[in-house]
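Left out: one protein chain. Kept in place: all the others.
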Amino acid sequence: MIDHQRLHDLNQSKQAEHQLRLGYLSDLLSRRGLDAQDVIQQLVQFQVAIPSWALGTGGTRFGRFPLGGEPRNLEEKIQDIGLLNQLNGSSNSISLHIPWDIPKDVAAIQQRLQEQKLVIDSVNSNTFQDQKEQAYSYKFGSLCHTEQGVREQAIQHNIECVRYGEQLGAKTHTVWLADGSNFPGQQHFRRAYQRTQESLAAIYEALPSDWTMLIEYKPYEPNFYSMIIPDWGTSYSLCQQLGKQAQVLVDLGHHLPNTNIEQIVGRLLHFGRLGGFHFNGSMYGDDDLTTGSMKPFQLFLIFNELVDGAQDSAVSNPAVAYMIDASHNTKDPLEDLLQSVDNILGAYAKALLVDRAQLGEYQQHNDVVRAEELLRDAFLTDVRPLVQAAYRQAGGAIDPISAYRTAGVREQLIQQRGKLSLSTGL
Amino acid sequence: MIDHQRLHDLNQSKQAEHQLRLGYLSDLLSRRGLDAQDVIQQLVQFQVAIPSWALGTGGTRFGRFPLGGEPRNLEEKIQDIGLLNQLNGSSNSISLHIPWDIPKDVAAIQQRLQEQKLVIDSVNSNTFQDQKEQAYSYKFGSLCHTEQGVREQAIQHNIECVRYGEQLGAKTHTVWLADGSNFPGQQHFRRAYQRTQESLAAIYEALPSDWTMLIEYKPYEPNFYSMIIPDWGTSYSLCQQLGKQAQVLVDLGHHLPNTNIEQIVGRLLHFGRLGGFHFNGSMYGDDDLTTGSMKPFQLFLIFNELVDGAQDSAVSNPAVAYMIDASHNTKDPLEDLLQSVDNILGAYAKALLVDRAQLGEYQQHNDVVRAEELLRDAFLTDVRPLVQAAYRQAGGAIDPISAYRTAGVREQLIQQRGKLSLSTGL
Amino acid sequence: MIDHQRLHDLNQSKQAEHQLRLGYLSDLLSRRGLDAQDVIQQLVQFQVAIPSWALGTGGTRFGRFPLGGEPRNLEEKIQDIGLLNQLNGSSNSISLHIPWDIPKDVAAIQQRLQEQKLVIDSVNSNTFQDQKEQAYSYKFGSLCHTEQGVREQAIQHNIECVRYGEQLGAKTHTVWLADGSNFPGQQHFRRAYQRTQESLAAIYEALPSDWTMLIEYKPYEPNFYSMIIPDWGTSYSLCQQLGKQAQVLVDLGHHLPNTNIEQIVGRLLHFGRLGGFHFNGSMYGDDDLTTGSMKPFQLFLIFNELVDGAQDSAVSNPAVAYMIDASHNTKDPLEDLLQSVDNILGAYAKALLVDRAQLGEYQQHNDVVRAEELLRDAFLTDVRPLVQAAYRQAGGAIDPISAYRTAGVREQLIQQRGKLSLSTGL
Partner (left out) sequence: MIDHQRLHDLNQSKQAEHQLRLGYLSDLLSRRGLDAQDVIQQLVQFQVAIPSWALGTGGTRFGRFPLGGEPRNLEEKIQDIGLLNQLNGSSNSISLHIPWDIPKDVAAIQQRLQEQKLVIDSVNSNTFQDQKEQAYSYKFGSLCHTEQGVREQAIQHNIECVRYGEQLGAKTHTVWLADGSNFPGQQHFRRAYQRTQESLAAIYEALPSDWTMLIEYKPYEPNFYSMIIPDWGTSYSLCQQLGKQAQVLVDLGHHLPNTNIEQIVGRLLHFGRLGGFHFNGSMYGDDDLTTGSMKPFQLFLIFNELVDGAQDSAVSNPAVAYMIDASHNTKDPLEDLLQSVDNILGAYAKALLVDRAQLGEYQQHNDVVRAEELLRDAFLTDVRPLVQAAYRQAGGAIDPISAYRTAGVREQLIQQRGKLSLSTGL
């Protein structure tokens, strides 16, 4: 979509300004004993997966305003994510959604992935919608359903997801359940939990030994009285019962108002059970906005926990699987994803600036003001030159959104795929 | 759908039990100086409109699980509401949604309405979705849009709604705006408000002098950063600027967590600006569940304000337009509507039991316990026999849902309209 | 305070009306196959503890408006609870708060308790305030504190609570921790959790083998960024690590907005880890209002879970310790407690009416409307005659609040204890 020369030229035009800003910042950091290049190197290594369903214009139940040029199949989705990764070097993996992304020609898909230097990191099941060929409906639940036939069908679907994932080299299976109830009395809480646990155990049994199973939680929507896995406590207890390959997945938008999410992150790291993280932005609920667009300080505090856990030998948590999980109703989805990655890297960079030994000292002596100021110092630092340097060093664009626009990518996509192409997704 | 003899027979089988319960309750009420028949009479008179879009299975952005037999056009919608009204005698009016319900043959529609003893009470515009033939998109707003062309189109659509309504005898035009923004910076708050006000003024000018224009508010969804009319204060200020025919519309699901809605009702009655009320049930947000299913005490307290205002000569508020505005994702929509009306009438009946003179005494002397107990006495009274008597006296079924099921209405509708018929709505 | 003859006379004057209402209700219940006396018997057996600190006028941080006649010491607190129990027969146990209620003369206290037919059911520690003689301050936490000396002091205080409790026959120790942080960075989440766990383990070790230790959770207040035990998941994980005698305590007011509390109750019963329940009412946060005053349907749904768990042989949860934990700012505390018990018993009575076999059938077949209606049928039934009968059969007053007022109890208390007496509490 953007040839290398073009990208190189675009970078050239931004280079002088970028170098100036990077130079200033590097100087300031070095005065605090920090090496800018160290931070940049860690940013380059950071990768966040893009889900196949995030490439099209999303919508709410009230409507959808498509933009055109959306990918019509898995091959085109790979193309889009390859483009993102070309621009920011931070999105080298894809999360598949089954059945939307069932690979018809595995070898061809593998070839495409290789060409784009992408990998499939995880598969995601869908038991929140009915598919045409389905024997049973998920109207009243899937893994928690009262009828064995429905549960069996949902279990088989999940196992099928894992099998597709194996063909493509994935190592993670993510289960998000829309199961729940809309009205008091509709569902027997304890029995529904028990059935869910047993269904999950059946899926877990089919899991390859080097795979991880992520259990996502969400307090409401699409069910508005109860959700079968409403909170981290429920995910955690299910994981405990399933075994070591089961881990909790935290989605930023899946919390009740005012929840301290960074504390949950810290808890799960402490228990060694934080398996995955879904990024998005929200003000009211599962708003699925651009990551970092609403609560940038919260995003920083979450990265503060993640970095703190990663640097602490007392923590024995496996590597966390990061993914952007948003719905792009208002913006061009690709621009939205570029912004999200930008905000994620910015928060990560800031968390890397924190002097943890010093912070620990202040905490130990309850010097609240100094401890807070130390965190705020990192948060208030303008780290954008570091993120831009990471893009450039990874072979991408100093300013990915400008490059995307200047190259006229959306116009090209519309020309190729049509104004009315509609991608799967929400 | 249910012939009169059938209904009569069903009532006969329930009559003895009903009479016994009604007798017990009447005796208890008379000991408090209350006449059961007085209350029943007021229940019989109470009417709540059914919107045309509430007759089909709703859905969330995650999926939709249709049920079959949904009305395919306005004629069939009238049929469904006629059936509801036959069963409970409380739903004699219809709210139309334009463009979903544009009448093709006005005379034929009028005839149908007359046959079913129904009236059209209000029209509702839709500028939250794009229609195929539209010149401009509402992606970035309608009445608040930055481009005059879009605003013009939305104004004309609203005026067109009023014109259709005039043909069918409606007297109310309801404006709910999805307009808003998803991201900080997207919209200039003050200018967007100013444009909205001017657009509304243009619609107001086209309003017949005996019509009311209702301005609905909602804090979020489908926009997740700001809504152009997020709260009653904004609706109220717009109404003040528009004139006397403009009134605030309160929708139960359109409030931030923990809002005291009954106090807002009292405020608006005090200002003489409560024009309409949309009923539904919610636990988290605009969940659009069965009215009264989640917070029955809140529903009672709201009716307590409505009855208090209606009985107080100090209040000069016009008659409030009541409507059920819900989305039936899990239940048969017609059963859901029967339940909703049942809960509404129950809350109303309880509010009618309150001894307001005595309550005023307790309030005057700050006897908090006695004032509260007086309200709770009404709330705890089992008023179902009164509601059933009202149904029966209005020519309906003592137990509408049982009648609906026994008569096999849904099965008939599926046979007539097919398993896959899909009604418009959310 | 109220002699037996007086109580008898008061009951006489209410008896005819009560019998009539009870007769009507018993008839209606028997037509559903329910025996009113069976329900009444279970209500008579239900006991909810009164905490010693709930007998005085509470307050907010903005002010306190005392009422007079508040108990000045443990002896007078026993007197007050004895009076409540005389009136409703449902409050035969007391929760002590240390250090506010340290018994000076154990034998004398025991004698008083015996006279009033009361027992001490639990002790509660206080590490959220500094006491005058304390070596270390709890300003920055207690069991989670960074300094070992503070933790040691807090552990010893908790063990001391248990020792006092043993002297008086208690079997439960309740730990609520105000520990947390007000600012990001103030506290290291993982280390603070680890220290808390170790401190709790030290207390647990000192627990007699027939005691239970209850771990309470709360999301915010008095700390407004993080609380060390913010949610049931944290309480639960601590209990798992401590051992079988540790159980989760649910306080109705300690949840984020819109939490489905009844589902948490079901979860914990399923895990066999629901140890205690604190009743109060709230609309916004830990408002500590009269139980049942705000969300009576929620209270019913919680009892629905409790009764369902108690009747299900699949559940192996120990007996739940019930307590009222409220702050009486506006009402006479004793009237508030009588109302609270009344609402609790009403919710319990309704939950006892539910036909669980039938409900299970509807749930099994996903007949959402029928399942919901079955629950609502119980909720809408006016069970007040059953509660009154339970009072009477337990030797109390048919109408406890009327009896309390008619007997002029508050006036007597003020005369005895003075207008300015101030009880400990919040």
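Chains: A, B and C, in written order; residue numbering restarts at 1 for each.
Quick note on the criterion: contacts are C-beta pairs under 8 Å (C-beta built on N, C-alpha and C of every residue); 3 or more make two chains touch, one makes a residue touch a chain.
All of these numbers come straight from a predicted model, not from anything done at the bench.
Touch, as defined at the top, links the missing chain to these shown chains in the whole complex: A, B, C.
The residue touching the chain not shown here, chosen from B:11, B:52, B:153 or B:226, is B:226. Only one of A:257, A:272, A:360 or A:395 touches the absent chain when the whole complex is considered: A:257.
Only one of C:85, C:186 or C:304 touches the absent chain when the whole complex is considered: C:186.
Listed residues B:299, B:352 or B:371: the one in touch with the omitted chain is B:371.
In the full complex, the hidden chain is touched by chain A at residues 17, 20-21, 24, 27-28, 31, 257-258, 260, 283-284, 290, 293-297, 330-332, 335-336, 339, 346, 368-369, 372-373, 379-382, 384, 401. Although one chain is not displayed, its contacts with chain C can still be listed: residues 58-63, 65, 128-130, 137-140, 178, 181-184, 186, 219-222, 224-225, 257, 282-285, 287, 289-290, 293-294, 327, 329-331, 426. One chain is missing from the display, and on chain B it is touched by residues 139-140, 146, 181-191, 193-194, 219-220, 225-226, 230-234, 236-237, 256-260, 262-263, 266-267, 269-271, 297, 301, 304-305, 308-309, 312, 314-315, 359-360, 362-366, 368, 371-372, 374-376.
In the analysis below, only the chains that are shown with their structure count from here on.
The pair of chains sharing the greatest count of C-beta contacts is A-C. With centres set at the average Cα position, the gap from chain B to chain C is 39 Å. In terms of their C-alpha centroids, the spacing between chain A and chain C amounts to 42 Å.
Residue positions of chain A with contacts to 2 or more other chains are 139-140, 182-184, 186, 219-220, 225, 257.
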